[in-house]
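What follows is a single structure, and I will ask about it in a moment.
Excluded from the complex is one protein chain; the other protein chains are retained at their positions.
To keep things simple, chains are lettered A and B as they appear, and every chain counts its residues starting from 1.
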Amino acid sequence: MRAAHPFTQLAVAATLPALAWTLPAPAAGIATAALALGLTATRGLRRGLWPALLTAAPFWLFLFLLHDARTTLAIGLRITTMVASFVWLAAALVPARLVEAMVARGWSVSAAYLIAATLSAVPTLRARAQRIVEAQRCRGLSPRGSLRNRMRALRALAMPLLLSALHDVDERALALATRGLVPGARRTPLRAPADPVLERLARWGLVLVCVGALVWRLV
Amino acid sequence: MSFWYPATEAPALSNVSFAVAGGEVVALVGGVGAGASTALLVAADLAPRVTGGQIEGIVSRTERSGIVLPTPWTQSSGMAFTVWDEVAFGPANLGWPAQEIARQVDHALERLDIAALAERDPITLSGGELQRTIIAGVLAMDPGLLLLDEPTAELDPAGARAVWRLVRELAREGKAVLVATSDLDALPDLADRVVWLEGGAVRASGAPQLLADDAVCAAGLGTTVAGVWRAARLEPPYPLTVAEAVRRWR
Partner (left out) sequence: MALSVALRLDGVGFSYGAVQALTDVTFTVAPGERVALLGRNGAGKSTVVRLVTGLLAPAAGTLWVGDWDTQGLAPEDLAGRVASVFQHADQQLFARTVREDVGFGPRALGFSEGDVARRAEDALEALGLTPHADEHPYDLPPALRQIAALAGALALEPALLVLDEPTAGLDRSWRARVADALAERAAGGAALLVVTHDLAFAAEALERALVLDGGRLACDEPLSGLLTSAARLAPLGLLPPTVAALSEGLALPGRPVRERDAAHTLARVARGGPRA
């Protein structure tokens, strides 16, 4: 199945939570959460459904401790929709395609890059985090044991990642400037994603649905 | 030219003067912190424009420059799915027509011997493969002035030799090349001129023969052969390369 245009993906990921929050609970929540989780399932169990469920679980726990059953269900479903939509987007959206789509529309290259760079930093940082964990373990860092031990472990793992990532940002700015990514650059789109009329109409449709839901709710 | 990084008292470069012409390879040598990397950043118009800081003196360029920094993974665009796209990143940002981009990219991939990697995801590349990809990415922008900071740091000896051969080829084609490297033994065959930087100032400059100079060797910056000759307390002038030493020995 050919991937949808990045703007369509963004629209869908924004619409589901918007509807979950504006339309009456719990019916809306159930429908949108089911749709969102269904989307994450299309990305597979490991990369889609499981992370979504895992991320949403703590919220359900807190809600359960703080609120009664009805409120828990209502808010829980809305949060699940948000989390699942975001997890799906992170897995489905390819930053390079998003930038190309933005550029093909004539949007500022630098702004497009900023968004793409944030999203694509994840795999690099994940790989580096693994390397850091291994290196620290080989220096005797044990993630097991007392609370004090675990706190020390966290610092030894998180700090190098943060420091090296921040340091990278500095160097990256230099490197990008030299590869032509400067304000005012007019980039040639290399692989502009296809944007069939049907998808464009669908996006406008989604926007209308959201606005409609909001109006209906307020009136 | 003198240059200060932001919020520092001591200049990173003081009173540095040199020139690079098309078809020439000039090498900057010096210890850690001597200022070679800074000099390249100034030449690339990244210092002080992007790094901040203060500059005095004149820097004049007649060609567009492309710089390759020493750490490859900070230079990947972060938004290319394939090596081909990564190399095309620069040319695309320059707004060239798609056909021209394709031509330059394919040519650059060939010259760096990574055409086989064209469809790979840059994340999966080894350090050496990534370094060659970055060099290809800068080359694809067809700069008249090529600035290289330790371009062989991640490469194995065979890869390093290939890059130096490519540099000489590029110079023959008319490009100006300024390279900072600690691979001193490669310089006699690579560089037309050597500039010795120490503490941000130019201590000496001249033909690669400089690397057999007594003072340079004393600073640990001579070629290995010259260093051994000097340590054996034989008379200067010291030979630069194994070939020269063998000739002299006979």
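Following the convention adopted for this analysis, a residue touches a chain if its C-beta (ideal position, glycine included) is under 8 Å from a C-beta of that chain, and two chains touch if they have at least 3 such contacts.
Quantities reported herein were computed from a predicted structural model and do not represent experimental measurements.
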Candidate in contact with the missing chain, chosen from B:Ala21, B:Ala116, B:Ala215 or B:Val242: B:Val242
Sites on chain A contacted by the missing partner chain, in the whole complex: 128, 131-132, 134-142, 152, 155-156, 159-160, 163-164, 167
Residues of chain B in contact with the chain not shown: 31-33, 70-71, 126-128, 150, 153-154, 156-158, 161, 182, 184-185, 220-221, 223-225, 227-229, 231-234, 242-243, 245-246, 249
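Note that in this section only the chains that are shown with their structure count from here on.
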Parts of chain B lying in touch with chain A, wherever the complex brings them together: 41, 44, 46, 49-51, 65-67, 69, 71, 73-75, 77-81, 85, 88-98, 101, 123, 137-138, 141
Of chain A, residues touching chain B in the complex: 94-96, 99, 109, 113, 116-117, 120-121, 123-124, 127, 168, 171-182, 185-191
